[in-house]
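The other protein chains are all here in position, but one chain of the complex has been omitted.
Let's look at chain A:
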Amino acid sequence: MKHNVIVINQLITVNNLLFSTHLLTLFLLNMNLHKLSSRLCPTVTQKFRHLHIQSSGQQLEAVAVETASAEPNPLSVFRTSEQDPAYHSERQSGQYYTFPPAHIQKLFPHGLPPRFQLQIKTFNEGCVMVRPPALELISYLKRADYSKPPLRYVLYGDTGTGKTLSLCHALHYCYTQGWLIVHIPDAHLWVKNCKELLPSSSRPSRFDQPIQASQWLKNFKITNEHFLSKIKTTQRYVWTKRESTEMGQPLGELVDQGVNRMKSSSDVVGAVLRELRLQAGGITEGEGAFKLAVAVDGVNALWGKTSLKKEDRTLCEPEELTLIHNLRKMMKNNWSGGAILTALSQTGSLFTPQSAYLPNELLGEEGFDHMEPFVPVSVSNYDEKEFESCYLYYLDRNWLQHPHSRSEEGKKELIFLSNKNPSILERLCAFL
C-alpha cells in the first residue's frame, strides 16, 4: 500500500499532468483509504505522512477524501498554506500553520512546552495556530526602529491561554528573518530544583548553576550555529589561572569553553550575553550586523523568590544567582538593535497565588519597575472561530476518537467543559 502511494507520488512529480493523474490517484487513493480507515491510529498517521510531500499532493489528498466535488477544500478552513510567519496577517487568523521540521530542531531544541512536543511527536507535525496576540507582536517587530533601544514586549494572560506558543510563533518569525535568538524557555527552571549550587568562582557573593548554564549554552549553540563564527569577542576573559579567552576570538570558542568547563559555565553565559548586547545591531563590523531577539518565558521568575537554599539553609535571593543576575542586565534596555520578547507564567512560579495573571501581580514591584516601560500584549481564551478551527484540527488528526465528540452535542460539551481555554481543551481531548 505504501509502495502504491510512493509510486503515485512519483507519477505526480514526474508527469506534472494534474488532471489525468487526478482521476488515477482518486481511484487508487480511494481504494487505499477505505482499507486505511478501518484500521487503527498507527496507519492513520502513515496516511497523513504523505500530506507533507507537496502542496499539490496535499490538495489531491484532500479532494480524494471529500469525494471529488467542487466544494472549497475543508482543510483550508483551519489550515493555511502560508508557512512563512512574515506573511501572516489577519486573514490567516485562526488557522494552523506548520513549523518546518528542520526549523523545529534548530530553533526549538528546548524551547517548546513539553506537552506541545508530545503533540508534535504524535501528530508528526508541529502545527501552531495563528492568533491575534502573535500577529500583533510580529507587526510590532516589523515596524520597530532598531537603531533605538529595544522595546520590551510582555505577553500576559490567564493560565493556558497560549502565551508560550505565541512567543514561539514570534520567535519563528525572528528566525526566518535571520535574527540571533537568545531563548530562555522557562526562567522558572533556573530558580528551583537545582541540584548543584556552587559558589561563584568570580564573585564571592554569587552562586553558580553549572548544569543549567551548560545545558543552555549547548542549546544556544544549536540555534545560532552560523552566527558563532562571525561574532568576535571584544574583551579578554580569564576563567582560571590557565584558561582564558583572548580578544577577537569567535563566539563559538567562548561557548565551547562554557560547555566543556562546567565550573565556569555560568560566567560564560554572562560573557556571551554581554558580547551580544554590545554588538547587536552594531554598525562597527559590516558582516556582523545582526538583530538580537531575547526571548524569556516565565520572566516573573527573575524578580520572584527562589526555592534554593544556601549552605546555611537560608533562602537564596534571585539576585545572588549568576544566571539571573546576567539575565536581568539583559532585560534592561541600555543596548540597541533588537527586541526583548517575554511572557509571564504563573504555572511554574513560586509563591504566587493561582489567580494572579496580571503583570503587576506576577512581576512584583521590583520587576515592574525594572521592566517598565513595556508593551503589554494580552492573550485570552479561544473565541468561536478559533475554537472551531482547533476542533477541526483535532478531528482532522483523528485525535477525537469518541464518536460522540464528532456531533454538535459533543462540541457543545467540549465548549462548556473547557470554556474555550486552549490547554484545558487539549488535556480534555487527550483522553477522548
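Just so it is clear, contacts are C-beta pairs under 8 Å (C-beta built on N, C-alpha and C of every residue); 3 or more make two chains touch, one makes a residue touch a chain; residues count from 1.
Please note the rule applied: contacts and distances are computed from a predicted model.
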| item | value |
| --- | --- |
| Choices "Elongator complex protein 6", "Small ribosomal subunit protein uS9m", "ATP synthase F(0) complex subunit e, mitochondrial" or "Acyl-[acyl-carrier-protein] hydrolase" - which one is the UniProt name of the chain not shown | "Small ribosomal subunit protein uS9m" |
| Touch criterion as defined above, residue of A:Glu388, A:Glu413 or A:Glu426 at the omitted chain | A:Glu413 |
| Sole contact to the chain not displayed, among A:Thr122, A:Ser139, A:Asn193 or A:Ser355 | A:Ser355 |
| Options A:Ile120, A:Met262 or A:Leu428, residue touching the unrepresented chain | A:Leu428 |
| Contact footprint on chain A, counting only the chain that is left out | 158, 354-355, 409, 412-413, 415-419, 421, 424, 428 |
